[in-house]
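All protein chains of the complex are present and in place, except for one that has been dropped.
Up next, chain A:
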Amino acid sequence: MMSIAARSGVFSPYMQATAFAVAGPLKALVPGVVVKGENILLNPKKKFLCRESLNGQSPKTGPAVTVSINGSAGVRFAHTDITVPDFSDYRRPEVLDPNKSSQDSSESRRTFSYLVTGATAVVSVYAAKTVVTQFVSSMSASADVLAMSKIEIKLSDIPEGKNMTFKWRGKPLFVRHRTEKEIATEAAVSLTELRDPQHDKDRVISPSWVIVLGVCTHLGCVPIANAGEYGGYYCPCHGSHYDASGRIRKGPAPLNLEVPYYEFPDDNTVIVG
């Protein structure tokens, strides 16, 4: 038995219907195919018009069709045969029908879209603000630093008439346990004689305790306690006299000694700062 060879010879390369070899970069044996919707446009190069070009064009036997994968195949014209995929699974149902006007649903679609966008914008702005403030406030003083800014003093250690000095926030802090006589004296001072008029009761919470910063308001020296002509403090640098309430009475200082924030959590302790 002889297999009737469906292969044609060199001179009549005709009877393989869809197996093509691309002849080279300049010449494609395959006609270009353009697929436009349902129409397929081919590029026929009809060239048989002379005796020789017809030579061998007749088939000698029945055809066999070959389709080949990653072998010599047809030429692909990518820009014409790539199709846009079908996105109808992801589209809104109101606009799927190409024959219906989309104006009918436009209002509801627009409302929905704008609402969602607006709500998202508000939420994201709030979130952004929270994040930013958290980051920025992380630069403020930490708890240990804040803790160092307060001082707790046991008042029972300070006898009457005595002034004790503590270091607080890098500055000297005077805590003075005043006697009754000093309290009465200071309360009786008339405000007109004071350079910086302040009544004693405005400068203390509990009259028997006066707590002031030990920094002379003239040029910053530390006054000496229980010195001076007014029974209070005396600054040795330039001769400022302060009274038992820390007010300036004589000398170059312009203001009274500064009173910091303090509170008495109980009778025996004071927390300054």
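Definition applied: contacts are C-beta pairs under 8 Å (C-beta built on N, C-alpha and C of every residue); 3 or more make two chains touch, one makes a residue touch a chain; residues count from 1.
What we mean here is this: contacts and distances are computed from a predicted model.
S.K.: What name does the UniProt record list for the absent chain among "Coronatine-insensitive 1", "Gamma carbonic anhydrase", "Ubiquinol-cytochrome c reductase core protein 2b" or "GPI-anchor transamidase isoform X3"?
M.R.: "Ubiquinol-cytochrome c reductase core protein 2b"
S.K.: Given that one chain is not shown, which residue among A:Q57, A:S101, A:S137 or A:S190 touches it?
M.R.: Answering carefully, the residue with contact to the hidden chain is A:Q57.
S.K.: Need a quick check: the contact residues on chain A for the chain that isn't drawn.
M.R.: Interface residues of chain A facing the absent chain: 1-9, 11-12, 14-15, 17-19, 30-31, 33, 35, 40, 42, 44, 46, 48-71, 74.
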